[in-house]
Structures are given as structure tokens and as C-alpha cells.
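Report on the structure given below.
Note that this complex is displayed minus one protein chain, with the remaining chains in position.
By written order: A and B. Residues from 1 in each chain.
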Amino acid sequence: MSNVATFDTRTEAKIPVESPLAYSYRRSGAPAPTAKSRVVLRERPFLGHLVLRGGAIVLDEAVREVLGVTLPGEPQGLVHDADGRRSIQWISPDEWLVIVPGGEEFELENRLREALGGAHFAISNVGGGQTLLELEGEAARELLMKSVVYDVHPSHFPVGKGVTTVFAKTTVILRRPSEERWELVVRRSFADYTYRWLLDAGDEYGIGVER
Amino acid sequence: MSQLNRLARGGRIDRSRKLSFTFNGQRYQGHAGDTLASALLANGVDIVNRSFKYSRPRGIVAAGAEEPNAVVQLGKTEAAQVPNVRATQQALYEGLEARSTNGWPNVQRDLMSLIGKLGGQFMPPGFYYKTFMAPASMWMTYEKYIRKSAGLGRSPMEKDPDLYDHLHQHCDVLVIGAGPAGLAAALAAGRSGARVILADEQEEMGGSLLDSRERLDDKPADAWVAETLEALAAMDNVTLLPRTTANGYHDHHFVTLHERRTEHLADTAPVKDGRRQARSRMHRVRAGRVVLATGAHERPLVYGNNDVPGNLLAGAVSTYIRRYGVVPGRKLVLSTSNDHAYRAALDWVEAGREVVAIADARANPDGELVEQARALGIRILPGSAVIEAKGESRVNAARVAKIDPDGFRVAGSAETLACDTIASSGGYSPVIHLASHTGGRPTWNDDILGFVPTLVKGVSAAGGAQGVYATGRVLADGVAAGARAAEEVGFAAAEVRLPQVAERRDGAAVALYQVPHEKPTLRAPKQFVDLQNDVTAAGIELATREGFESIEHVKRYTAMGFGTDQGKLGNINGMAIAARCLGRPIPEVGTTVFRPNYTPVTFGAIVGRHCRDLFDPERYTAMHQWHVEHGAEFEDVGQWKRPWYFPRKVDGKTETMHEAVARECRAVREAVGILDASTLGKIDIQGPDAREFLGRVYTNKWAKLAPGRVRYGLMCKDDGMVFDDGTTSCLGENHFLMTTTTGGAATVLEWLELWHQTEWPELEVYFNSVTDHWATMTITGPEARKLLAEVTDMDLDRESFKFMDWREGVVAGVPARVFRISFTGELAFEINVQANYALHVWETLFAHGEKYGLTPYGTETMHVLRAEKGFIIAGQDTDGSVTPEDLGMHWCVGYDKPFSWIGQRALSRPDTKRSDRKQLVGLRPKDPKVVLEEGAQIVFDPQHAIPMPMVGHVTSSYYSPTLDSGFALAVVKGGQQKMGESVYLPMADGQVHEAEIVSPIFVDPKGERQNV
């Protein structure tokens, strides 16, 4: 532990926080969903995001012990814990993205470090640098077809899959946690561009934003 | 005006819905279901354009994408202008306004036609090259005149009111064309369960079946089309895309489809359910397998004056009669080399009009359709052809004669037959354009007298596209292609029942392209090959005489198959003529390459929604809103929007950039300034070999950097040239935080991964980007410590928190990492907090900063301050040809490091050891008021004759309020040994600036201010 500087970047103090979309809401507004909205967008801000690097076997053991889920060892795998609030996603053969309720990440990092002991691994906290957007509704898939180069047809993109791919002129981590819902993990600095793109491309489906 | 050519019944138009439209300002009426072309023909409009080069009157020739003449300009308003629309592909809608694109001042009375009449030789092939080449300076004048008189349509001068988009599609089987082959293929592939896209460019799917005389299962052919479309629409796995042209076939079965979504409804896309809709859409399709069911284009015969309005393709005549209920004339002469074209005569008679004669190039025509024509009493002239059309603005007669096609001569005397319409058919050319895009050179097939496509793996052609024309065989071919495509991508083919079609007995066709005339080709009336580009048989003959033997050269010399036409009608005839002139067989002459796009595509569809505010991503920091609210001007750095400077209002006047930057610079040197530095790349590096890795990728040493310390590092490529720099902090023994330039963040991360993954996988280290996680604010200036002390209880004492230290603490109530590093030469603290808290910390600093004169500054001030200190910007002061030694940064090079780090070996190459390399120096202009131009070239001797030897250039240049003088950084040959010498900068306006070579460190050379 002493060889790596862990740092809790959060505070319990009552400090105003701004999600990556805070500026976008002020600049571009957030059309409220209506009965005619065929797709709804929702930001899930301030979650805990950790990047986990290391060998699958050694990480799997620690993740089972600490998170109680099996590390998805196969490419594009995405698994959730029993109550669905914690997920772990395959990013690369030695990289996984863990998303947990905000505030849990520092303790989780410490517990994983403890469980991993002297193994070669890395954990980076990236929660301030990305946010999670959800898309729901019958037009969500077509909206994604306008935006990402990856094939989002259900036969190719079943529930439990996640990929990093091209979104318009930026990148996104796209996940499908359930039949109805898609998740986009977006980098903070690109969040406004992504948001404006989704509003523009979603206009014909009467896109609404839940806040 | 009445629709004089509209039949009382028949056709697929909706006679209950009348639509009015205008063409060249004249009002007409048509019906729903008409194309602009069928409506023009119905109204008896003969002349639709003037030809490109000779300005001859032209009429509608075809009924589809191959139409060369009826290319019109569409749009009521300026903003809605659309050029290059084929009237044959444009559905009629209420209020449509169209104009001819050629013809000045108008198509009926055309000044340019005078030139066309001044003897055929006025504009021979190669005309442009020969006539307008000299003097070269006049080309702009010529071009303007030619463009105006030729007319090529024009772009709107106002903003396009419409929106466009892209859809990324993926499918197992893409079927292009929904004629009999395509429908059958889609049905077979769809039934197998494969994901199928069926795209067709016409208003209605069905292709040739929509005007067929044949019966399928003893029902009209279009009944089977309707049934089949219904069955396909019912399949979830099948997507039908009508009005959608496959324009480009790219690598690995990536096909671009252009869907015209509202062009058939109005000028601009109508609002639907209160929402704007995309006018057209580009489908970017990645297909597993592709079936080309693109059919065939009929070839016209090449005879004298074959361009006079009233000369049509035989198949087009049938299409207009059967599909649109329009008969485009009264008295028809048909000239054909094959049986199929007889349909035109039969349809003409059924429409109640007169067929004067059929000139058939074959000696003994005897197929079923021929018998039907005979039975109707139509006069058939065997072994004959129309050799010349008569008439100027409309055909008034056809000269018909016996011909000897093999000897290429007229074999008897010509008979003049009065008529107003000549239909011709020289056979059919498979539409091989898309197959051509994939690189396959087509091969000549003597049985069908046409080129068939050469196909790359994964694509097949069905029906007319590969020269199979009999309807029953086309359907079977389509089913086989669809089933095979689905099987190849893992689906089990299901049975598809094909309708019964009576096999028709057709006589053999004869090869006929250019029809002989009594006069030799060069003196005969013009025989047009490519109507759009005004290329004649004589032109091709001339080109071959002038020594152009390759068909590619003939194409470029004559312009055959150029532009939006892409040789749809003319290319095969042109090749056949070239082959005849060269005395070589057609397969030997070969064909030219067809290129994307198959038909013109609006720029809007190509751009999609990547325009205006969404043209490119704009990256914002967590403090962006504050910058906007405080009047920042922004600079683009990569995709980031960074504050450039913060102009203030002084006495009601907004500061200029010069004034703002001078004020910001003084604030930093005299009080305290703050910079949003969040955009710098940040890479979290963990692992037992992290330190070793840094030693290999940086030029300097990292072995002894202790936790809590920060070091500047320079990165080279293996050629020894600097490509990035930044500070890296030791967070823990196995843990480092690397910073990169703003623009270099992604490149550097990929660079580290490259070396780790390809050369040193044994090193235990991981790299992760944390650029967006942290927001970084730099407070710098003599008052920086006092300001920071107000918002933190961290120990900021100069002894315990030294220059190049970093510490953890709480700033403004937020956990922070603070780095005591300086890019300004002043005392500085870089505060890093999790980005979600950043705005709060930034505002808290301002709440406390006023009494210290806290001043926000942007990138321009940052540049001035760093340049005053001689700090480089990688990518500005370096350009991939500068070594650390060239920069005078020997202090940053670990010559004795144990591992041969990236770039080290190259520093001992003879080229990098040269003493006259361009080296970084400071420049002090002799006139302090001068701010040298960045990029200005440097010479040693301004008296030297031009061209002067150039010895370097200015890389960074600013006005320094501290020095009250312009100053610059530059690279100069051997500059490090030339301190105190003068160099000269000759400017474009004739001025020559003199400057003295000085040290690049202009302010505080001992570096004391940052250590306070």
C-alpha cells in the first residue's frame, strides 16, 4: 500500500458539486419528457468509477471477495451485483470498469488493494472525469444507430454487453444493463458535446430529459 | 396547358390527384405518381436543356438514373436550390419549381448554339486543353465564361433550412435493387432469418416488373410485386428502403446508401408531428454479404443527330406508356438490334398511336415479339437501321437504310420516314458501377454483348446485373443469390416458391453500337455517344487518330463518362467505337473505371448532423461556465476551448487583446494570477517498474525522484526529436502522475502503451488517463502563497513545501493535491481537485483573492510569461526536427543512464551532431516596438541576392510588458554559438527587421522568483 498513494478525492463536507452536465443544462436546457417522448435521457451523476488493471485470475478472486460478483472474463462482458447498483465491465484483457454508488469507491479501492496484496495491479479513481447517461424508450436504439458505429441490434448487443466505441466524433462506453435501458459512460470534457448531439438527434423522437 | 400526351387510362399514377408545377417559369399539371420527366412529357415539353458544349436542344431520353439530358435545378426559394436533379428520378409534388441548368439566356433561344452551328470543328475533343491553356493567366477568365454558358447547376447562396443525418446500419445481407432479382433475393434471404436490407432508388419498388407485359402466376407482374412487398414488410428482420440509392461500395462491404426521405413531398422537409425531420439520410451500411440486383441499362444506338428531342430509348418509351400513362409522341420509328425493344412498338400501338416502321439490324428477325408486331401489321425493315434523325427542336423524320454492320457501311439507299419519335435499342449493359467501386475490372461477355461484373469475395450479382434478362430466370437467379448469401453468413435457406412465368422465345441479338452513315464519321451529322458531355463518335475517332489508344486516355481526352453521368448510357458504345477505330476487339480495349458516387449526393447528406454547433466536439473544463460569464475570449487547443484572455471593460470600452494581456502579465509578475490548467493531459502510472519505464521514455533521470517530489521531463521519439514534455510527480515508490501537453494527451498515452505492449511487456506497469478526473487551477505570482494560505491549513512554508514538491491537503474544504511547480517563473501552486468540486474551489479563491489582485489569465498571457522564461511549448517551438540539444536542454539529458532510452542512440548520429543545426535562441528586435511574426524566416545577410539562404525561423513571439519590448524565441543555424550577433527578417511587405541573438531566458535568468 505504501508504494501507491491512495487519495480520497471526496469530502463529507457540504460542498457544492457540479456534474459534468451542469453547464449543459444551463446552456442548452433540458426538455421535460412528455407522453409523446419516445426516448428519455437521464444523467446518473456522482457515481464512483474505478479503473481496475491486472490479470483476470488474480482480479477475479479479489472482486468476488470484495464485490461478491464474478469478474467478467470474456470480452464485452458486463455484470451487476444482486441489487443492480454495482457493476463491473470488461474493457480490455487487463482492464475493467467498476461503477458503484457514489462515496463507496474509496473504501472499495482500499479493500481491493488489501485483497490483492502483492499482486501486480493498478486501480485508478476516475469518478470526477466521467458521468453515466441512461437512455430509455422505444426509439433509444434508433437514436444510438444515429450516433455510434457499433451494431446495436439486439441479436448483436444483448443485455449484459458493453463496448468502447465511436460516438459521433468522440468516444463512449456503451452498455446494455437491461432490455429497456442503455448506458453511456461519457468523459466529462466531452459530456456537453454528447448531450447536445443526443438532444439534436433525439428531437424527432421527442426526446425528454429527466432530472 | 393540357396534358396532350397523357393517355386516357393506364399507368400507375393517381389520376384523382392533380399536381401543378412549373418548369422554366411555365405552369403545368401532372398527377401524383408522376416523375418530373413523365409530367413534362405528358405536357409535350420537348426541350429540357441545352447541351454542355455545342448548346444543342436536348429532350428526355431515358426514364431512370441513366438520363443524361434532363438534369435540372430545383427549388422555389434561394435557400432551397438543388442542382443536378434528374427529372426522371424526381417525384412530382404540388408546387414543384424546376429550371434547366444549361442554356443562356434560355433553352429556347440560346446564344451558345451559334457556336455549336459554326462547324463541327469549333470545339473538337481536347478543346479545353488546346484552346484555353495559354496564356495560363487567362484561365480564370475563360473558366468563368465557360461555366456561365455551360451551366452546371448552382449551389444555393443561402443557408440550407433542412437537416440531414446518418444512420449506422449493419446487416447480414444487403440487396441493392428491388426489381425481380432483388425482390426474389430479399425474399430468400429474409425467409432464412438473416437481417436483410433491401434498397431501391426508385419511387416505387418493383423495377422492370412495373412496366412489364409479362404475367406472373397468370397475374399482372405488378400484382406479384405488391404481394412480395407485403410479405417482406411483414418480416421483422427485413428493412425496406425505397427512394434509396446505393452510391458507393467501399472496402469490406461498407456501402453508402442515400435515402431521399422528403424530396418527393416538398422543397424542404415538412414538419411532422411538430418535429423537424431529416430531408435525406445517409445509411452507412456494413453488410455481411451483398447482392447486386441493379439491373441493366439499355444502350441507345449511335446515329446521326441522335440527340434531337424525340430520340428516346426503346425501354423508356414502354416505361412512360405503361407506368405513367404517357405516350411521348404520335408517330414512332423503332431502330433495334434485339427482340426486347419490340415492346416499345407494341405498347405504342396499344396506346393508339402509329408505328411507322421498325428498322431491325438483323437479317431475319423471328422472335415471339417480332411475330406479335407482324401480326399487328407493323412494317418491319430487316437488315436496316435509322442512320440519321431529321429535325431541330424535335424529330420530324428518320432516315432508314440497309446496313452492313460488319463492314460498317450503308448497304442501300436511305428512305426518309416522317415521324416525331425515334426509339432505339442496341441491347443492354448490366449496371456494374457498384462492382467497379470494389476494384473488380469487368469482363466482356459475347453472349450478352456486354460487360459483366467481376466480383470480390462476398458479393454476388443477380439478374440483369450479370446479364440474365428473361424474367423467369431472373427470379430464379435472385432466389439463388439471396439464399446463398444468407447461407454464407450462417443462416439455413428456406424454400421460396417462385411464380410461374411463360418463357418467351427471343431471337438472337446482333452487335450494333455506332450505325454507319453514308458519309465517313468525321463528316457525317453528329453521332452522339455521351449526351451529357457532348462526346461524339467523331470525337472518339479523332482521339484515336491523335494517338490515344488506352480507353482511359480516350476518356480523359474526350470527357466521355465524366461528371455526374459516370458513363451510364455512353461508355459501352464509346469503347466499341474506340475498338473499331483501333481495329481491336472490345475486350482488349476494356472499360474505364466507374467511381462513386453512382448519382450525385447532396452535401447535406454527406455531412449529416456534423455541422454548425456539432461540427466538432468542443471540450470544456469544469470551470467553463465561469470563463464564459467573465467575458473570456476562447482559443481552440486541440478540441478544447481554453480561455485565451479575459478582456475587461475600462471606461465603457472593452480592452484589446494587447491591453488585456499586458494587464494579465503584470498581475502575475506583480501580484497573483490564476489559470485554468485542467486541459493538460494527466496519466496515472502504477506498478513496480513504473520508475524504470519513465527512465526509458524520458530523456532525463528518474531513478532518484522521491515521493513528494516533481520533475520536468522531455520525451523524444527514437529519432532523437522532441515530441512532448511535462512534469511527472512521484506519488509513491511505484506510483507516478505524468502530465502532458494539452494537445499531446492521447498521443502520449498511446505512445506509452506502444512501448509497453510491443517492446517491454515484461515491465510491470499500468497507465490510465485521469485527465478529466482532476481539475487544475494554477495560482501564480508573488502573492500566491498568501492567497492559498487563506483557503487551506496546509503547511506552505518555503522550506517544508519547496519548489518542485507536491503535497496533499484540503483546499477550500475539498481534498486536493497541490504541486509547487511553475510555468511562469513566479511562485506558483497548481491545485488539483476532483472536477465536480472545481467550480467551488475556483470561486472560493476569487472570494479571497480580490485583496491580492487575483487576476484570471488565459493562454496568451501564459505564452508570454513562459516565453520570457525560455520555456518551450512542444509543437510550437519544436516541430519534430529538434533535439533536446538543439533546444540547449543538455541539462535534461541523462547521457549515462544504464538503459538506452528512446532517442538516445540517435543523438550520436552524424546529422544530430552537426554544429550548424538549427538551435533555439532568443531574439531581441533592434526596434523594441517590433513584435516579429511567428514563422518569419531568418537570414544572416539581407543584402544577399534573392533567393537568400534561410537560416531559421521565429517559433514564438510576443510583446513583453515586463521588458516593454517585443521578444521572440527562434531556431537559428548554429545559433547557440552566435550570441550577440545580428540576424535579419525580410518581410513580405519589403521591410527588413534586425534582431539580436540572445539567451532564450529573458526574465529572472537565475530562477530566483519561483523559489521565494
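Details
Note that a residue touches a chain if its C-beta (ideal position, glycine included) is under 8 Å from a C-beta of that chain, and two chains touch if they have at least 3 such contacts.
The rule is simple: contacts and distances are computed from a predicted model.
You can't see one chain of this complex, but its UniProt record names it "Sarcosine oxidase delta subunit", from the set "Sarcosine oxidase delta subunit", "Glutamate ABC transporter substrate-binding protein", "Sigma-70 family RNA polymerase sigma factor" or "YceI family protein". Shown chains touched by the hidden one, complex as a whole: A, B. Across B:Glu158, B:Asp718, B:Asp916 or B:Asp941, the single residue that touches the chain missing here is B:Asp718. Within the set B:Gln500, B:Ser900 or B:Ser999, the residue that contacts the chain not displayed is B:Ser900. If you put the hidden chain back, the residue from B:His31, B:Arg99, B:Arg191 or B:His253 that touches it is B:His253.
Check B:Arg286, B:His553 or B:Arg709 against the missing chain and you find that the one touching it is B:Arg286. Although one chain is not displayed, its contacts with chain A can still be listed: residues 75-76, 91-93, 95, 149-150, 163-166, 171. Even with one chain removed from view, chain B keeps its contact list with that chain: residues 250-254, 286, 439, 456-457, 718-719, 750, 753-754, 757-759, 761, 900, 904-906, 909-910.
By our rule, only the chains that are shown with their structure count from here on.
Across the complex, chain A is touched by residues 165-170, 195, 272-273, 275-278, 284, 286, 609-610, 613-614, 616-622, 624-625, 640, 679, 684, 686-688, 707, 731-735, 764, 766, 768-775, 808, 810, 812-815, 817, 833-840 of chain B.
Across the interface of their complex, chain B is touched by residues 2-5, 7-11, 13, 15-20, 22-23, 26-27, 36, 45-46, 51, 53-54, 94, 120-130, 142, 145-146, 148-151, 153, 155-156, 168-170, 187-190, 192-193, 196-197, 200-201, 203-204, 206 of chain A.
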